[in-house]
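In this view, the complex is presented without one of its protein chains, the others remaining in place.
Let's look at chain A:
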Amino acid sequence: MSYKQIKGSYSFLTIPMILIMGMVIGWPLIQTFIFSFTDADLLGITKPGFTGLNNFLDAFQNRGFLNSLKVSGIFAVVVVSVEVILGTSVALLLNQPLIGSKVVRVFLILPWAVPTIVNAIMWRLIYNPEYGALNSLLYQLGFIDKYISWLSSADKALWAIIFADIWKNFSLVTLIVLASLQSLPESQVEAAKIDGANSWQRFFYITMPHIIPSLQVAMVLRIIEAVKVFDIIYVMTKGGPANKTRTGSIFIYQEAFTNSRIGAGSSFAIIMVAFIILLILVYMRTLSQQKR
């Protein structure tokens, strides 16, 4: 029996998946692309007209849109870097032989498992300007003498949301890094010790290189989520106050479904997709350069 016969041809097995993907991903993506060159409205009251590149030219003049991209950028950069640093530090701490670290490890999954919307309403209750736990706690401890409206002040809202997001998502980084730390062979560390490497050297030459691939996975997962963030912000502030927390996704949603301008909304979405593709390309570039 030849190798060919063993292999056979089973390409047809991919067809169901391709059909569904074409229906819910491919086709909508093409439609969004087409809409982006028109002035279509949501309900289709007027017949959409072809407007060429106008939507795109307008997009780069649109303060609201540009600002929303900036908010997305700040959110993603702060959230991902804090989560990676905090998450890794916590993993290193929990990898130490400390009494009780096993218990903490069991609860580590809690923030990650709490649904995003529950996390959002939970922190909304905690930040409540009148009856929230945060104000009450800070007041009782004497840190503040007046209650603060965290989510409705322009300079605090985004940071309050960032804090809430970090609580939920740093634990994913910790869990992934911790799993990797536990697969680090004890013998390697011992050998380095015998060779006279101090704990910093052991960390930089043995531990770090070992956990970096896992850390990269965690980072990619978090970047993907953070760049397109919608849910947590929409539920906590709806993009306010004064649009200070309005991210790209929220802006596009409002343009399409509140202002009913799906042509413009689509072009913003396409620009955002282009930015994400750029981000992925830069990331893969740096990865392949590191490998060389």
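Please note the rule applied: contacts are C-beta pairs under 8 Å (C-beta built on N, C-alpha and C of every residue); 3 or more make two chains touch, one makes a residue touch a chain; residues count from 1.
Operating definition for what follows: contacts and distances are computed from a predicted model.
According to its UniProt entry, is the unseen chain "Glycosyl transferase family 2", "YARHG domain-containing protein", "Protease3" or "Carbohydrate ABC transporter membrane protein 2, CUT1 family"?
"Carbohydrate ABC transporter membrane protein 2, CUT1 family"
Kindly state which of the options A:59, A:79, A:158 or A:176 is in contact with the chain not pictured.
Checking each option in A:59, A:79, A:158 or A:176, the one touching the absent chain turns out to be A:176.
Of A:78, A:206 or A:220, which sits in contact with the chain we cannot see?
Touches the omitted chain: A:220.
Which of A:53, A:125, A:154 or A:242 touches the chain that is not shown?
A:125
On chain A, where is the contact patch with the chain that was removed from view?
1, 5-8, 10-11, 13-14, 16-18, 20-21, 23-25, 27-29, 31-32, 35, 42, 44, 90, 93-94, 96, 98, 100-101, 103-104, 106-118, 120-126, 128, 130-131, 133, 136, 139-140, 167, 171, 175-176, 178-180, 213-214, 217, 220-221, 224, 227-228, 230-231, 234-235, 248-249, 252-253, 256-257, 262, 265-266, 269-270, 272-273, 276, 280
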